[in-house]
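With one protein chain held back, the other chains of the complex are shown just where they sit.
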Amino acid sequence: MAMVKATLVEAINAALRQEMERDKRVIVIGEDVGKDGGVFRVTDGLYARFGEERVIDTPLAESGIVGTAIGLAVSGLRPVAEVQFDGFVYPAFDQLISHAARIRNRSRGRFHCPLVLRMPYGGGIKALEHHSEAMEALFVHLPGCKVVIPSNPYDAKGLMVSAIREEDPVLFLEPKKLYRAFKQEIPEEPYAVPLGEARLVREGTDVTVVSYGNMARVSNDAAELAQEQGISAEVIDLRTVSPLDKKAVVDSVKKTGRAVIVHEAPRSCGVGAELAATIARRAILSLKAPMERITGCDIITPYPRLEDYYLPNPKRVLNAIKKTMSDF
Amino acid sequence: MAMVKATLVEAINAALRQEMERDKRVIVIGEDVGKDGGVFRVTDGLYARFGEERVIDTPLAESGIVGTAIGLAVSGLRPVAEVQFDGFVYPAFDQLISHAARIRNRSRGRFHCPLVLRMPYGGGIKALEHHSEAMEALFVHLPGCKVVIPSNPYDAKGLMVSAIREEDPVLFLEPKKLYRAFKQEIPEEPYAVPLGEARLVREGTDVTVVSYGNMARVSNDAAELAQEQGISAEVIDLRTVSPLDKKAVVDSVKKTGRAVIVHEAPRSCGVGAELAATIARRAILSLKAPMERITGCDIITPYPRLEDYYLPNPKRVLNAIKKTMSDF
Amino acid sequence: MPKKVAYEGRVESWSVMDKDGKTDEKMMPKLSKEQVKEMLRWMVLARVFDDKCFKLQRQGRMGTYAQSTGQEACQIPVALAMQEQDWVFPCFREHPIILMRGFPMAQYLWYWGGDERGMKVPEDVNVFPVAVPVGTQMLHAVGYAWGSKLQGKDVATVTYFGDGGTSEGDFHEAMNFAGVFQTPTLFVCQNNQWAISVPRKKQTRAETLAQKALAYGFEGIQVDGNDVFAVYAAAKHALDKAHAGKGPTLLELMTYRMGDHTTSDDAKKYRPPEEIAYWRERDPIDRLKKYGKANGLWDEGFEQKCLDDAVATVEKAVEAYEAFPKPEPEDMFKYMYKEMTMDLTEQMAMLKRWLDEERQE
Partner (left out) sequence: MPKKVAYEGRVESWSVMDKDGKTDEKMMPKLSKEQVKEMLRWMVLARVFDDKCFKLQRQGRMGTYAQSTGQEACQIPVALAMQEQDWVFPCFREHPIILMRGFPMAQYLWYWGGDERGMKVPEDVNVFPVAVPVGTQMLHAVGYAWGSKLQGKDVATVTYFGDGGTSEGDFHEAMNFAGVFQTPTLFVCQNNQWAISVPRKKQTRAETLAQKALAYGFEGIQVDGNDVFAVYAAAKHALDKAHAGKGPTLLELMTYRMGDHTTSDDAKKYRPPEEIAYWRERDPIDRLKKYGKANGLWDEGFEQKCLDDAVATVEKAVEAYEAFPKPEPEDMFKYMYKEMTMDLTEQMAMLKRWLDEERQE
């Protein structure tokens, strides 16, 4: 299989292009996705390649984008819609929750909504207010959508291919911080990474670190630091937070007996809470120490000057790892 | 102090009326809150008493209601706005999350938003789709609002008084099932029940049952059944889910060593997850058995015919209580 | 260079038949005798259905229900004007058009009886599920029309909403997308003068609702919504445009909600009786009956037969509705995704255990 080096942006772009070539029902809509190629250039070149009937700039209206995308999907197309930044998904919340997520159930399977909603996700790029949010828990809590958050180009491409081929709505959250952070060898051809399966980033025996998105990288960096200190950390990258691969997490914690959960979203009722509750239910007898949650605080994502304080970093995760090493 | 018997509807109505009498900045806005007195009659009589300048029917637009209420609040009024049903808060989500919840922080205290957003909440009344939701976790996860869910007339009145006197936005979720379920003796005069303090409904020694809203009543019923079987359950009614009175919960679990958490909202990333994670962190050494979460499932709230299967009931809670009694 | 006129817009008001059933021949749309009779049959059926549902609710045999009585002429002629491949995206008061588009009546009752299977729309019925959140369905209609256009299919969509529905942000976004992408969409606003207790004039300061179309660069027409002929003419005009690739149209149908908002409402709290009396004189079925009789289309025997047939149809549907077996709890899980997730499988098993335990005790 031919391999190419690609950034996360390029990987997603390739997935979009190849799926659009494979399946002419796939179309791209959103603000500035056309000639401009999206504000992060994720849809770059698609307008030139597929024309204005398949790569469509919409008016500036997120509820309109998602609401019409539902109609587009039901009419037989497979829209890949973009919300320009994570912080602007809220106007579309009602259409997502009340309709996209419910049409299959409401019609007992008669209608369904194969919609991919992409959006740049998370912090770390020192952006303006509302441009650094992490709101995945909302869509884990209210059911009916799947939620993907890749941490590297390989997964990103394969997950995007799967997302487009899904028969149900998928929120595809793209960590901004990773868009161009590094390149990775990925297959040139299309390939699918299944939704709902965590990836074992690194095997370890002492403690399990569970994370996703940019925080999966932060966690891995922390694991490396821990290694230097003689602690063997197993790192799990969830890749999709809905469905959650609880089995992978529970099995790992049963093995290591310790757990650190890392995400950048606010703490209360976050994905970390669900994971901790799940571990406490299913692996409590294996636990050798209290679990640690390293997350965003329950505050408004700060502006650039304070952002570094807010976002979890490898040192913070390392300290949590070390904390779990002092057993009960 | 003179006492009156009141339903939950009457208790909230009295709080609104008395606060409007006390403070002429308090106004009521929403769909059908005027002559009609609200679809559940919670604002009954206020239009006649205070006139159309203080009890105002708005156009049918939830984002408009919350968005203008923010402006009203900043201009010096204290709006109590109504969203007609829990399921219709989503169109207002952006205004709540991006503005009401942030104005104080965004302006470093220069502006703030003393807004109460009331809405009929939860299931159990066999209503149409979207009329039986439980979405409190969204507002626990994304910070900046306080979230109140009373379980009885006494608390409802006192919490509403506090909510109106708060300087920050409060979501006031009124369990529909309890609106007219029973009457309770409450003081005729205004009184405040502080936000953020759980109520000990019933002392017990074997297991802690934590809940709120209608589920606090279900939990108490379960505790009574448990009593018959010789199990002494302590029941905690959180009353506000943001802020969460974690101390009350943790202290109780430290005492009983067992925990059952009950809510009607979906399970994943719900308030129950946060509580379980908190207990697992702070009281793990006291735990004698795995915690149980009795919650809604991660599905769309079913229509009336299936609703009874969905909603937690005393038997279900009792079974969970019994399960926690088989120790590790 | 001084003040110039940058834009001028206007809205027409259409009516064909007066309250006594007299028509304006110049305005009268082409309709066969059989078509007119068909309209009467369906309007009577819709009325009988509505009465029955109201009673079922009152008897505790059905859940909350939103009556359509008085608004039949806003719907039946539109169904008649639609092509077979066209779709309806309803709100929640569109029983007449939903039934006329072929939705099985008994199944439709399941929905109002609180059973999701009621909205498992049959494959050959081009109707989207009832939308409860006000204002949200129009975007789906626009998206569907847009998608059909992109796929080169000749499909128009018709979406319904009330006067209140025009205040929601989604109405605005739907109208705007329809204008920009020139989707073949007919927006039907049933202006029944009330949104629960809020009167039309408090809903918006605009003199007409039809003029809202001007904000999106397309045509809006105000129509007598209790006049089957005017509604038919306007719908035909709009749908012909849509099928000819000439984009969307907004119709404001002036009508009246004769009943309460729903069976949970008590309109006496906020509505003057004179107003109801005024509109009762303009009942759309009565007007069509007068027209039919005056024009020798039918006699009282025909009217009676319409009624008898309707009663029989509705009674049969109610029987089938009530004979339908209860849904299974598993259904709550099975349609969340194409395939059940591991979590849902576990939760379904958990629920089954709970139910078993509950049954045991």
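Read from first to last, the chains carry the letters A, B and C; within each, the first residue is number 1.
In this text, contacts are C-beta pairs under 8 Å (C-beta built on N, C-alpha and C of every residue); 3 or more make two chains touch, one makes a residue touch a chain.
Predicted model, so just to flag it, every value in this text is computed and none were measured.
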* Which displayed chains the unshown chain touches -> A, B, C
* Based on the whole complex, identify which of C:R47, C:H172, C:H261 or C:R282 touches the chain you can't see. => C:H172
* Given the contact definition stated above, which residue among B:D168, B:E234 or B:E264 touches the chain not shown here? -> B:D168
* With the full complex in mind, choose from C:S15, C:Q57 or C:N226 the residue touching the hidden chain. => C:S15
* **Residue among A:R49, A:R180 or A:K315 touching the omitted chain** => A:K315
* To do: Since one chain isn't shown, list which residues of chain B touch it in the complete complex.
  => 27, 53, 58-59, 61, 63-64, 67-77, 91, 94-95, 98-99, 103-112, 143-144, 146, 166-168, 196, 243-244, 246-247
* Structure fact -> Had the left-out chain been drawn, it would touch chain A at residues 31-32, 34-37, 39, 57-64, 87-88, 90-91, 126-131, 267-268, 297-300, 302-307, 309-310, 313, 315-316, 319
* Structure fact -> Contacts from chain C to the absent chain lie at residues 1-16, 18, 24, 26-27, 167-173, 176, 179-180, 182, 202-208, 210-212, 214-218, 222, 247
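The criterion applied here is as follows: only the chains that are shown with their structure count from here on.
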* Farthest from chain C by Cα centre, which chain is it? Let me know. => A
* Centre distance in Å when chain B and chain C are each reduced to the mean of their C-alpha atoms -> 36
* Give me the residues of chain A that touch two or more other chains. => 63, 91, 94, 98, 105-106, 143-144, 244
* Asked: Which chain C residues sit where two or more other chains touch them?
  -> 116, 133, 169-170, 331, 336, 343
